[in-house]
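Omission of a single protein chain aside, the complex is shown with its protein chains in their original locations.
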Amino acid sequence: MSYILILFLVILAIFLRFVIGVELRSILTIYLLGLIVYLFSFTVAEMPPFGRPDNPAFNEVPARYLEAGPSETGAINIISSVITDYRAFDTLGEATVLFVAIAAAVATLKSHRY
Amino acid sequence: MLEDQIVRITSRLVAPFIQVYGIYVILHGHLSPGGGFSGGAIFGASLVLIALSFNLEAGVKQISHQTASVLESGGALGFTVTGLIAIALGGNYLANRAAGFPLGEAGQFFSSGAIMVITVFVGIKVASTITTLFYNIIEKETPHGNSKQAD
Partner (left out) sequence: MESAGHQPVLIIVTLLISAFLSPLLYRWRKFLSGMVLLAALTGAFVTALTLLGQVARSGELSYYLGNWPPPWGIELVIDPLRVYMLLVVTGVSLWIFVYALRDLEHELHHDVIGWYYSLYALLVASMSAMTLTNDLFNLFVLMEICAISACAIITIKDKRECLEAGFKYLIMSAMGTGCFLLGVAMIYMVTGYLNFSFIQTGLAAALSEYPLNIFTAAALFIVAFGTKAALFPLHVWLPDAHASAPSPSSAMLSGLVIKIYAFALFMIFYRVFPRSLLDAIPLNEIILWLGAMGVMFGSIYAMLQTDLKKMLAYSSIGQIAFIFMGIGLDQPLALTGGLYHIMVHAFTKSMLFMSAGAIIYSTGVRRISDLAGIGRVLPIPLLAFTIGSASMIGLPGTGGLISKWYLALGALETGRIFFLLVILASSLLNAIYYMPIVINAFMSGDEFKEKVKTVPPSMQATLVVGILLVVISGIFSRQIIVLFEQALTSLY
């Protein structure tokens, strides 16, 4: 089966290159991307199914966020309590990313205006 | 810029409501979906709407360059200083309950201590970011440094 697939791919490459006239570089890129998609599909197949209650991600971390969140942070919006209290430093980082983006854009636009 | 009467009247009518809604989303960040990032984006979008449907000067009248960049730095500074206040109160950096911010009763408007303060600062930051970015991209500057409106 796999021999047939490889043969098909080789013939397709020859067809694309010499009959349609696609560049060799593009063909190789497409094949490489195809290979990566092929390999990633195994990883995706192995992932824990979405929303299953005994997934590794459902451990004591979200449990505490959900159960003790309102009493520990005073916010009934759990997302808010996570992003601005439990993990507020990340949000400070994100706010800084906005500042950097502005600083970068303004600096670049200003210096190339003259 | 658009020279259309319908667009102008509509956006003039709609803009204040968008702004009030943005402020509402920011202030209720700890109670309902939304928060600083989304509320700030809504508020910033209203200023962009005005600048787009009228002209840049009308937008600048609402928030000038100077104000926008002060708010820009101010929002980020407010966030960091809130964290430092937590240290001054005896907690670690960006602590909320541990630093003794009054949490209030969960579900009330005035609750959740530092979360609300941080959300407001993030909202200011995001709104001014969107405005500043928009102004900077659409306007051209002459070699003498005067702001000039792009066509």
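In this document, chain identifiers A and B correspond to the written order of the chains, with residue numbering beginning at 1 in each.
Criterion: a contact is a pair of C-beta atoms (placed from the backbone, for glycine too) under 8 Å apart; a residue touches a chain by one contact, two chains touch by 3 or more.
Please read these numbers as outputs of a predicted model, since none were measured by experiment.
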| item | value |
| --- | --- |
| Touching residues (missing chain, whole complex) on chain A | 39-40, 42-43, 46-48, 55-61, 64-65, 85-90, 92-94, 96-97, 99-101, 103-104, 106-108, 110-112, 114 |
| Hidden partner chain, residues of chain B it touches | 69-70, 73, 76-77, 80-81, 83-84, 86-87, 91-99, 145 |
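Keep this in mind: only the chains that are shown with their structure count from here on.
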| item | value |
| --- | --- |
| Inter-chain centre distance, chain A versus chain B - centres from mean C-alpha coordinates, in Å | 28 |
| Of chain B, residues touching chain A in the complex | 29-33, 35-37, 72-73, 75-76, 79-80, 83, 93-94, 96-97, 103-107, 111-115, 118-119, 121-122, 125-126, 129, 132-133, 136-137, 140-141, 143 |
| Chain B-touching residues of chain A, taken from the complex the two chains share | 70-77, 79-81, 83-85, 88-89, 91-92, 94-96, 98-99, 101-102, 105-106, 109-110, 113-114 |
